[in-house]
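All protein chains but one are shown in place.
Each chain gets a letter, A and B, in the order it is written, and its residues are counted from 1.
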Amino acid sequence: MLEIRALECIRDDRLLFSDLNFSLSAGEVMQVEGPNGCGKTSLLRIVCGLRQPEEGEVLWQGESIRHNREDYYANMVYIGHLPCIKGDLTVLENVRALLDTRSLSIDAKTTEAALARVGLAGFEDVPGKALSSGQRRRILLAFVELAGAKLWILDEPLTALDVQGVALMESMILEHRAAGGSVMFTTHHGMQLDCDMRSIELSAYSHADWQERD
Amino acid sequence: MFKAIWRWIQRFSSPKYFYEMSARLIPWFAVSALIIGVYGLYLGLFKAPPDYQQGESYRIIFIHVPAAWMSLFVYMVMAISAGIGIIWQIRLADMVAAASAPIGASFAFLALVTGSLWGKPMWGTYWVWDARLTSELILLFLYFGYMALQSAIEDQRSADRASGLLAIVGVVNIPIIHYSVEWWNTLHQGATVAKFDKPSMHIDMLIPLLLMALAFKLFYFAMVLVRTRNEALYRDRNRRWVRELITGL
Partner (left out) sequence: MLKAYYYLLMRDLRLAFRSRHELANPLIFFVLVVTLFPLAVSPTTEALRTMAPGVIWVSALLAVLLSLDRLFKQDFEDGSLDQLMLSPNPLVVLVLAKVTAHWFLTGLPLVLIAPLLGLFMALPDESVEVLVYSLLLGTPVLSLIGAIGVSLTVAVNRGGVLLSLIVLPLYIPVLIFGANAVDVAMDGLPVRGQLFFLAAVLALALSLAPLATAVALRITASR
């Protein structure tokens, strides 16, 4: 489904990783591991197509995502460090706004059910600025759920979430996997996933000898 | 076939290869610029006849006009190489663009200074809102914008791509700006101002002018090579070829 070929990433004159190859097929969950600053976020942003790699490419269904954006983005959802929440919009409007960029028209019932699931029932008309940061992250979880994407790319999805929130994220990932979806994520919190999980240690790809090249 | 050409391009555009090649080219450009420039100045300042209207003061055109031409030419070079850098991700092209900007800005500045020096005897003042001078001033601002953006972004590649895009936008705009300024000028111009490029330029004036233009171009090539070499050294300071070069291994 997703294939990463010979990726290389340089940031601020520092080689973060190079010659990174892997693929992710339907129903697979993968954790990207590594210490701070090893390029986990950069990797996820490259896989999303937000960042251009120095070398290599990302393929979706066998085609480079640079030539295949429409199909790829219809099937991929990404959440990053930033909450994407507008303080002046209500919770419901925030979810709607996020879904609208994906041109998804989802009826009110489904939306409200998703909000209820992430624990925001009764908060539909509360403006974003009145929410705690954990609640904002929960809006994103509802968005991920509703986006209907096969591939989830989650950068630190557990940030600011409480215990129930973490459990919720875990069960969402498991359900998504059971439905044949794939997940690629990073986290510094312990995520207890009761399933086969691949992991990749990013720091193993930061070749210290890169300066030997011309 | 395509792959072979691509590999060839990559080989010749590697900073290391460039660094070695350019060392051999720079003296040729520099020396020929010097010789042609001195000869052109000699012809222009001593041999060319005085202008029947402007007397001797017109002779500054042998500096002013080539500088103005070059300021535009360098901007083109900058935009084209920035475009190559963005599309094909050739690092050398980005370096050439970044190295060209201050040179082009200096040419624009020189054209402005010489233009206003020429203006003093002609118009009685150092600055007149003449179409050419105004366009040149705007061009200088475009250069400043490019350089400011280039230095404001820390990540080198983002800086190259962002400022490169700006240079390309600038190139699309230059003809529009030029046309509007010309048009604006014809509206507001009171007395007729003598123009530099009269259609019938005396051949004794034309030859030194063209020689000077050639000398300026050669000078630019020498300068851009020197500056691109510095740029390559700086950007690749962590790579092996630079380290070997410095430690002499």
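One rule holds in what follows: a contact is a pair of C-beta atoms (placed from the backbone, for glycine too) under 8 Å apart; a residue touches a chain by one contact, two chains touch by 3 or more.
All of these numbers come straight from a predicted model, not from anything done at the bench.
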Hidden-chain contact residue, picked from the options A:Leu59, A:Ala74 or A:Ala160: A:Ala74
Listed residues B:Val65, B:Ile138 or B:Met223, member touching the removed chain: B:Ile138
Omitted-chain contact residue, chosen from B:Trp88, B:Tyr126, B:Trp184 or B:Tyr234: B:Trp184
Omitted-chain contact residue, chosen from A:Leu50, A:Ala108 or A:Cys195: A:Leu50
Interface residues of chain A (partner: the chain not displayed): 11, 45, 48-52, 69-71, 73-74, 76-78, 80-86, 88-89, 93, 97-98, 100-103
Absent-chain interface as seen on chain B, which is shown: 138, 141-142, 144-145, 148-149, 152-153, 155, 158, 161-162, 165-166, 168-170, 172-173, 176-177, 179-181, 183-184, 187
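As a working rule, only the chains that are shown with their structure count from here on.
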Euclidean distance of C-alpha centroids - chain A vs chain B, Å: 47
Complex contacts: residues of chain B adjacent to chain A: 14-16, 154-157, 238-241, 243
Complex interface listing, chain A residues touching chain B: 10-13, 54, 211-214
